[in-house]
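Note that one protein chain of the assembly has been removed; the remaining protein chains are unaltered in position.
For reference, chains read A, B and C in written order, and residue numbers begin at 1 within each chain.
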Amino acid sequence: MVTVGNSKGLKIAVIGGGSSYTPEIVEGFIRKYEQLPVRELWLVDIEQGRHKLEIVGELAKRMVAKSGLPIEVHLTLDRREAIAGADFITTQMRVGLLEARKWDEHIPNQHGVIGQETTGPGGMMKALRTIPVLLDICRDIEELSPNAWLLNFTNPAGMVTEAINRYSKVKSIGLCNAPIGLQKRLSEQYQTPIEHIYTEFVGLNHLHWVTRIEVDGVDRLQEMLDNREDYSAKNVPPSEWDPEFLKGLGGLPSYYLKYFYMTDIMLEEQVESMKANGTRAEVVKRVEDELFELYKDPNLQDKPKQLEQRGGAYYSEAAVNLMDSLYNDKRDIQTLNVSNGNILDFLPANASIEVNCLVTNKGPIPLSVTEVPEQIKGLIHAVKTYERLTIEAAVTGDRGIALQAMVSHPLVPSVSVARTLLDEMLERNKPYLPAFFE
Amino acid sequence: MVTVGNSKGLKIAVIGGGSSYTPEIVEGFIRKYEQLPVRELWLVDIEQGRHKLEIVGELAKRMVAKSGLPIEVHLTLDRREAIAGADFITTQMRVGLLEARKWDEHIPNQHGVIGQETTGPGGMMKALRTIPVLLDICRDIEELSPNAWLLNFTNPAGMVTEAINRYSKVKSIGLCNAPIGLQKRLSEQYQTPIEHIYTEFVGLNHLHWVTRIEVDGVDRLQEMLDNREDYSAKNVPPSEWDPEFLKGLGGLPSYYLKYFYMTDIMLEEQVESMKANGTRAEVVKRVEDELFELYKDPNLQDKPKQLEQRGGAYYSEAAVNLMDSLYNDKRDIQTLNVSNGNILDFLPANASIEVNCLVTNKGPIPLSVTEVPEQIKGLIHAVKTYERLTIEAAVTGDRGIALQAMVSHPLVPSVSVARTLLDEMLERNKPYLPAFFE
Amino acid sequence: MVTVGNSKGLKIAVIGGGSSYTPEIVEGFIRKYEQLPVRELWLVDIEQGRHKLEIVGELAKRMVAKSGLPIEVHLTLDRREAIAGADFITTQMRVGLLEARKWDEHIPNQHGVIGQETTGPGGMMKALRTIPVLLDICRDIEELSPNAWLLNFTNPAGMVTEAINRYSKVKSIGLCNAPIGLQKRLSEQYQTPIEHIYTEFVGLNHLHWVTRIEVDGVDRLQEMLDNREDYSAKNVPPSEWDPEFLKGLGGLPSYYLKYFYMTDIMLEEQVESMKANGTRAEVVKRVEDELFELYKDPNLQDKPKQLEQRGGAYYSEAAVNLMDSLYNDKRDIQTLNVSNGNILDFLPANASIEVNCLVTNKGPIPLSVTEVPEQIKGLIHAVKTYERLTIEAAVTGDRGIALQAMVSHPLVPSVSVARTLLDEMLERNKPYLPAFFE
Partner (left out) sequence: MVTVGNSKGLKIAVIGGGSSYTPEIVEGFIRKYEQLPVRELWLVDIEQGRHKLEIVGELAKRMVAKSGLPIEVHLTLDRREAIAGADFITTQMRVGLLEARKWDEHIPNQHGVIGQETTGPGGMMKALRTIPVLLDICRDIEELSPNAWLLNFTNPAGMVTEAINRYSKVKSIGLCNAPIGLQKRLSEQYQTPIEHIYTEFVGLNHLHWVTRIEVDGVDRLQEMLDNREDYSAKNVPPSEWDPEFLKGLGGLPSYYLKYFYMTDIMLEEQVESMKANGTRAEVVKRVEDELFELYKDPNLQDKPKQLEQRGGAYYSEAAVNLMDSLYNDKRDIQTLNVSNGNILDFLPANASIEVNCLVTNKGPIPLSVTEVPEQIKGLIHAVKTYERLTIEAAVTGDRGIALQAMVSHPLVPSVSVARTLLDEMLERNKPYLPAFFE
């Protein structure tokens, strides 16, 4: 379609460029080059990530070299240099690294609560660690590339996006691989191109329901609800949905909703899995170590297959598609995390929601949702309450608000458990929470 | 103030007139006679309650005789006769009697869930049993006394009131003794008349927060939050609030909120109390038996002191005050259960809420709430979601909706527990749930 | 894209098939045949229109014959036969014919008020005549083709669509040629395909503002506001916009907004034009007579050029495009008249608005509007108030409500003028307003 912008090509900054995911996004840029002419790709990381940045950065350079495309790959520890004049900025950070994630998962489990890095008390800690860092990055963007789009993958993506939209002027969109993942699955299952599929997402990041599924113009929602075993994600332990419950739910639940609807079974599985394999963080750590071993191989010029087992399949595809649509004004429909406006009439206008959007080069325009099933409203509002309090706690460093946030989370069973978790987790995250420990 | 209505005096119908509470309301009518000239008091009950109706009815007659007032007391099993031409109708029913309550409390406890007759799965069963009966009574009122006010005390009062407001044309108001109870307590504690106290209630029936407490023009909310041990209700097991949590909550919580905020402790207490004393239903049953023994005494001409230990203190005072204000257009402020309108902007207009109202003789006019603390919105919406699904299930007899309702309740930990509870409880309540077993 | 529906081809019913516009839509079906395989085209009209139906129907048959396509053209006076089993139904009716329009324009002018067939008192009369007839048609559709889409062009399209959506179960969409007309103009002006243009419409039918205009990704709104003389419609008398006013308005106004913003000048022009040429209705009558003379020519096998001067350019293109997108699930963006939902937060959910929609084969999904300029909210709400009262008057035949509607219209200067207009116009329209004269 229409092509606008810098005629010499685009500057992209990837914050957290030393991540094991980087080869995915590099592959994406190479594949989409015709639509999305990247001229400069800046991979930026912090001092502790220098080693990984070098390994993955060298692989990126080899991948580009093989492609023969005129993309310059820059590696840097200087964030401001990477951000200055960028057209698109993505973040794939993990404040506190996998070590912090380990405790996000472990401490709750020890107290009989779901331990998960985006949902539950773990996600709250991740938000408290991450939001101040992201807002700090936004200060740089406001100064150095105020017209850039910030595409945020950093979890918990819903809260991070809302924090950015409320506390900065940066143009930001949150995104997740779940929507594209569902469409890929439907495309395969029904043997039809993705363009022939329509899915309507209602809810929040990692707390959505898919309330319309149309494939080749035929309503397939009920069929999908009946074949419930099919849509478990790889990085979420499997477990059985109650068929009558699903039938009445009015939408295909996000796999993260298992933590809310099957809390007992999921907790049991977590505890057993931890005994067998350690926390999910430790599992991921081993996978990552293996990946970096592979990346070091000077003969490797492609994204290795093994990366796909890492969990975040389609992340880079989602990112590159979004950049393409923003850059080229494609006006296709993508499911994104944006400010609510009037879409869900029971949430504030500035609350982030996950919703279908028409993507124009002025940004995403959310589509109305056809219908919000009565039975999901309470849970959406309960989790959004927790999210808003968490954001406020992250910005202020106020323990009192953090306690209210923790108590408000539907997976936390009581004030006394909330207090125990909060005290223990804040203490454990002390190095990453300056606002709480000044 | 202004006096309107039937110049010959008022006709009152008390549905469930055989209740042990009846002497309270009779005492209220005698005390308020000057403002509220009752001419006919109809106590109506069902066949199974005939014996209790006779005992308590005879006591009522003796009480009136002693007062020397020209009030006629009628006892009847014919509901339509009692309703015809009534000015005010109150309900104090217990569909399924205390036997049903016992199971409302017992079954959840057996599955590790709070067992309580208004909150949690027990309250849901109570709603399923009660709503159809109340709507049936409303059909009679629509026909026989369309201008009557129906004052509904029958629990769960919030859901019952919403069901009536949505599915009948009867003018109905739900009320609870908690608001007047708090004001009595404040009046005593600060040694000032109730007229000098202002309390603002926000939320739902049995799920409210008092967000403003002013005594003699001085803000006492924070002080009350600090003296948290003071405000436990007699019929709710005591247990300690976390002081920091209360401080940040922004409102004095209803004592029923302990079930949500201290689920673990409350459950433990219930289980222990059951071991020691049986269910709360069984305790109440013993108290009631003793009361009826007292009532039988032909020399008794007054409400016996022991009734006050029964639990629902001030119920009749609340009822008589409300009738007085409606009848005399008093325009005082009372906390009532009415339709939301625009008060809470995240709930539907026809949702029942508990809110301060100006009481005029055209009915209550809700007052704006000064502020709704962010931290309570999610829980209010979650419980209202459960309530609306429960009402829909009660009206339709649809098990699928009942399952969604049960799952939506914040005290029910998972779909599998919800299903177990629902199946067991529906089966146990079979005689009272014709819509589910047709 | 995806093709669904009747494999043997589509049945289309055109109500008001004897209209001079019919050759346009026939041409559209021929041109789009590959995407939209019409098998049966039913042109239906009333007894008074029999002669015109025959003339235009024969032309339609010659056009189809020339195309060589297997489309059957049916002419009928039996509406039910035409509707039964139809896939798409369009309406292009004029209850009361051009004679009624003449008075819609003439009477207001005589009292110093804008005389216009869709805006002002004329539009109100048109709505009162048309809504009951359309609702009657809807009763047939509910019975005979409940899955059909009713595409409503009949003016006042906003009110008619809202009436259908509120008082019937028919799936209906209102549409207007203004949006496609603007895009055609922009496409020509900027020499770029329509797909490279994005326009955002905010408001109501014939009362919209275009608040975003992007051409090849470049914001052109301000430029368009500066070249204000360019966008007058052919069937609206020209007249000059105040440049400073436009600059601050925040959106390109619909040409019908001249009646609101330049009432004095427009009225003067109407009065002068009437002196010179008679009412617009009379002008149109002459054009139509000439058209039908042309249509009679048995050698004519194409839509004659002269039809384009008739005024409703692009109507059939809009209709055929919409059918194509509904049938083929094209998911393109079209500007349509649909129920508001939450889009404009100050209007009721069931109010019709004109808004960009994604067109899927389950119907249009409205897009959020980026921003509603403060300065247009009052006028939108004022006109919508008038519209809702008019719809209520049309459905009930209540003169009191009709008076409130007339007074509420911003172009009616006082209650006394409203009363005069209403009395005179109701009387004149007596044959078409049975609900008012029973």
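The rule is short, and it goes like this: a contact is a pair of C-beta atoms (placed from the backbone, for glycine too) under 8 Å apart; a residue touches a chain by one contact, two chains touch by 3 or more.
None of these values were measured; they are calculated from a predicted model.
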Result, missing-chain neighbours among shown chains, is B, C
Contact residue for the chain not shown (choose from C:I46, C:A84, C:L97 or C:M262): C:M262
Contacting the left-out chain in the complete assembly, out of B:Q48, B:Q110, B:Q309 or B:S368: B:S368
The one of B:Q301, B:T360 or B:T420 in touch with the missing chain is B:T360
Contact set of chain B toward the excluded chain (per top definition): 1-4, 195-196, 198, 212, 214, 216-219, 329, 331, 333, 341-343, 345, 358, 360-362, 365-368, 370
Using the document's contact rule, name the residues of chain C that touch the chain not shown here. 241-242, 244-245, 247-249, 261-265, 345-347, 374-375, 377-379, 381-386, 388-389, 392, 400-401, 403-405, 407-408, 410, 413-419
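Keep this in mind: only the chains that are shown with their structure count from here on.
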Rounded Å distance between chain B and chain C, as computed from the means of their C-alpha atoms: 55
In chain C, what residues contact two or more other chains? none
